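As you look at this complex, bear in mind that one protein chain is not there, while each of the others sits in place.
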Amino acid sequence: MTEFDVIVIGGGSTGTAVARDCAMRGLKTLLLERDDIASATVGTCAGMISSGFKYYHEPDIMDLCSHEVVHLKHIARHIVAKLPILFPLMDLSEISSGGKGMEEYEKRVQERGVPPVLILTPEASREIEPSLHPELIASGYVEEFFIDPFRLCVLQAKDAEQHGATIRTYCEVTAIDIRNGAVHTVTYFNRMTGTLETVEAKVVISATGPWASEIARLAGISLELRLNKGAHVILDRRVTNVGISTRAVDGRWVYLFPHENTTLIGTTALDTWDNPDELVTSQDEIEYLLRSFEFVVPSVREARIIRTMEGVRPMAPVWKVPEGEVTRGYEIIDHGQDGVSGFYSFIGGKLVMCRHMAEAVTDIVCERLGVTGSCETHIKPLPGMSEEVDVLMLAEKYGVPSHALERLKARRGSELVEILEMTREHPEWTNMVCICEPVMDAEIRYAIRTEYPQTLNDLRRRVRLGTGPCQATFCTFKAASIMAEELGLTGSQTHSEIVDYLSERWKGKRPPLRGAALAQEEIVNGIYACVGNLEQTVIDYEPKPWEEIR
Amino acid sequence: MDEEEAYAHVRNTLKEERMMPFSTSEMEVVRSVGQCINCGTCLNHCPVTRAVGVERFTGPRGIAVELSRSPPEYWSSTDRIYLCTGCGTCREVCPKNVDIPNVVNLMRRRIFSQRPDLVPQSLHQQNEILRKHNLAFVPWDDPDEKAESRNMRLERLDLPFIKDKIRKGAEVLFYPGCQAEERAQEVREAAKIILERFNVDYTLVEKMTCCSLPAILVGDMEKSIELSTILKKQIDDLGVKKIVTTCAGCTSNLNEIAARNNWEIPVYHILEFLVEDIGVHEVSKALSPMDDHTVRVTVHDPCHLIRHTSRRVLEYAHRLLNAIPDVEVVESSAHDLCCGGGGLVGRHSPDVSRVIVKENIRAIKETSAERIVTPCPLCTAQIEESLFRDGSDIEVDDLTVFIAQSFEGG
Partner (left out) sequence: MDADYDIVVIGGGLAGLTAGISAAQMNANTLVVRKGEGATSLSSGALDIAGYLRGGETPFLTPEEGVAALAHVYPFHPYSVLESIPSLGLKEIVSWLKDILAGSPSAMIGSHDTTTMALTILGTKKPTCLVQRTMHTTRLDNTDETLLFAGIKGLADFNPSTASKALMESVIAGETGPHKIVHTLLECSPFRQPSNISPVELARYIETEDGLDRIIKELQHCTEQTGTTLIALPPILGLVNPIEIKKRIEEETGTEIFELLSFPPSVPGYRLQRSLEASLKKAGGTLLVGHEAVSFKKQEGKIIDITLKSPRRTFNTHPKSVILATGKFVGGGLAGNRTGLRETVFDLPVLDGTRQSVQDVRPSHLTRVVPLHKEGHPLFECGIGFDTRFRPIDVKGDIFASNLFAAGSVLCGYNYPVEKSGLGVALVTGRICGVHAAENVTGGN
């Protein structure tokens, strides 16, 4: 039986960050993820690495967030972008409520190189964003940063791998064995091979977000979390240039952020006790977001909605306060206190803190294992971040459209050169498979070869396949064939893969179905049912968790 | 920081991040593009993808679902976006009538203001002329030479010269457009002949200025607004009730500007004026056989008329041609294909423009027509040049000139 120093359960932002730190400090590390890297909570978040503006009542959290932004900019500049954000104010009462927050915010702007909160006249505000309500009285202005959450996780995992860690996706932990009051082995079900495998570990870290209670239960421990569902509505393109943040119908803060080539409107907050895998955005959530934005952007409903997306915040078990008031800090639970030493769980936290969370837990682990050496995750860059990439030059050199390269660069930084190199031998791999984003054949193959995707949905997380306006109408069958070539799938497996990805996309397309999306769905059905006849061909379709319950 | 400084800071950040807000009318275009369902119908028809392939141009679908989605990255579309001729073919076949030509202009606008270094040099040169002269062409230095050129053209066509009229309070403004003003002067003259013939109460502008279309295509928003403002002022000063033009581009552009700015002055192509205001019957009374034999003509439909205005304008063209005795109209299979002359493509990628027009030339030759007519001096020039390069002896006429020529005793 293989023995590891550390087994990290969970391949979200937290788990991948932990695996990276552990591996960098020389620990023999295994990461087990039951699905794909970034397949759960982190993949549904906005990717805002925020200064913690909303959490001014927790100054230490604001400090932490702000420092982490600086670190992330340092290690992953190629996947970090700046976004100006307006806070349109419709009446005076809204101004007065921001005082304390502004003060706290301004203390920390310098390290991030952004201005303090600026106040703009109504005219200036509408000049910057003409779609704002004509009767606004002023607006606040800040600058925040965003990171691509999928890429962050994958890069952390890849970097961990480069430092010697083993990354196993589609391996679901099913048992944790305890011997002499300490963790001993971890058993997982390998979904790709259909087998149960057991490995020994000195330390087990549960970075399983909303599933932390379930993992703890495997070790016979009860761990309470407060789970809170958050949903987004996604628009087809950048409909505004700047981000907009406002108070929702119930006074919470909601935002509309241009994000990659789309716009995110979010988020809702609903305490939930459902299985996170079964959750789908509700009509009320969609309406809540649109209605809230109508106050400040009256035309918001005219935009094209391409889908919804939902996730679950794994918050600390703080009750009887609104979601917004629950601490954004994280906690590392040492289950030694529950009689299982060497077992640690995370609760709370945010994307922006993932590196910090990893550092903290790795410090504890190193101490336990008697390993010296200090954390370097904030110093050493993630893969793909080297010198500036000259998109126009490379476009010319490799005969690829410059916009496609600009998008590729946004995902991969300097890694894009390796992908372009692949097209030397196979010039036809410059085919744009997903036209919307766009994603070329070579990038798909590169991702399959180096970033362990098993399904088209995994590919989406690596390369944004099928995330544009047509929501994978036209790339699914093309990408499935490429995957079949790379992974040696049979014809019927390829067909199943197509239906599988259509299902995943349908999950988010269905709740907000309206407008242009109706015609888009007619095409989907025209292609895959009317012509492709796949509803008759694919007979071993297994319903998804969210499909079974309805 | 006070509000003034704050605004200055924000503007600066937006500039750095290459962000430029969408105006309300631009928002309409953005919403139209948001209707794209990626079906690719447009790809089957776009003249540029036909000529050079999707690999080189990306095509209207790519513009809708890819290039136009993220404004901060518009600069990176410069290897594609200047290849669109703005013909509107895509919009016309598109199930959702996605407004590609206007989103292309919107993108060019942003590139011009944020990355002028990436705007093709030839477009800058074009724009310099516009900035300097308020005309799309460098005007004649010497008025006498200009007159001489005009006279030569009229002589060759056997058309009389009528003195310019500038008259406040006239009913109709005849607006020739830059091409007919500076180059194809015969078109301008022919229009005057026609208007005189039917006793139309018309005037010309005091000082000819461009309709602003080239500035829009380059992306120079400031200049385009300036030009349309100058023109509007002249129109107001003259107090006309109607504008008539002989240029397809001017027709559609002025219509668009008039609609957007609530000019409330209709703009017509002279063909529309002839059919709707004068009447085919009335016109036909003035027409006589042109030659001693039947003339076989074929027609080229300018994009700015059929796709940006209405296909019916060309129906009118046919009605008028059919009214001319001894004219036989034969249809070219490419009669409504873009000739590659639009969007300033001919300026910066003449190679592309030349491949596009090949199909038109092939089809024209196939018709066995001895003459091709088209109601636009710019299309006339593009086709004339291409036929010449092809070594063809098919004659090319602007339709306005052709009609004037067929007037009895004209």
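Note that the chains are named A and B in the order they appear, and that numbering of residues resets to 1 at the start of each chain.
Methods note: a contact is a pair of C-beta atoms (placed from the backbone, for glycine too) under 8 Å apart; a residue touches a chain by one contact, two chains touch by 3 or more.
The model shown is predicted, which means the values in this text are computed figures rather than measured ones.
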Contacting the left-out chain in the complete assembly, out of B:E3, B:E55, B:E196 or B:E328: B:E55
Contact partner of the left-out chain, one of A:V114, A:L279 or A:L502: A:L502
Contact set of subunit B toward the excluded chain (per top definition): 37, 39-41, 43-44, 49-50, 52-56, 59, 88, 91-97, 252, 255-256, 259, 275-276, 306-313
Interface with the unshown chain - residue positions in subunit A: 283, 286, 399, 427-433, 441, 474, 477-478, 480-482, 484-485, 490-492, 494-495, 498-499, 502-503, 505-506, 510-515, 518-519, 521-538, 541, 543, 546-547, 550
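To be clear about the criterion, only the chains that are shown with their structure count from here on.
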CA centroid of subunit A to CA centroid of subunit B, Å: 48
Residue numbers on subunit B that touch subunit A, as the complex places them: 1, 3, 6-7, 9-11, 13-14, 17, 19-24, 27, 30-31, 33-40, 58, 61-62, 65-73, 76-80, 95-96
Residues of subunit A touching subunit B in the complex: 82, 84, 115-116, 118-121, 124, 127-131, 141, 143, 236-242, 258, 260-262, 299, 302-304, 391-392, 395, 401-407, 432, 435-438, 468-470, 473-474, 515-516, 519-520, 523
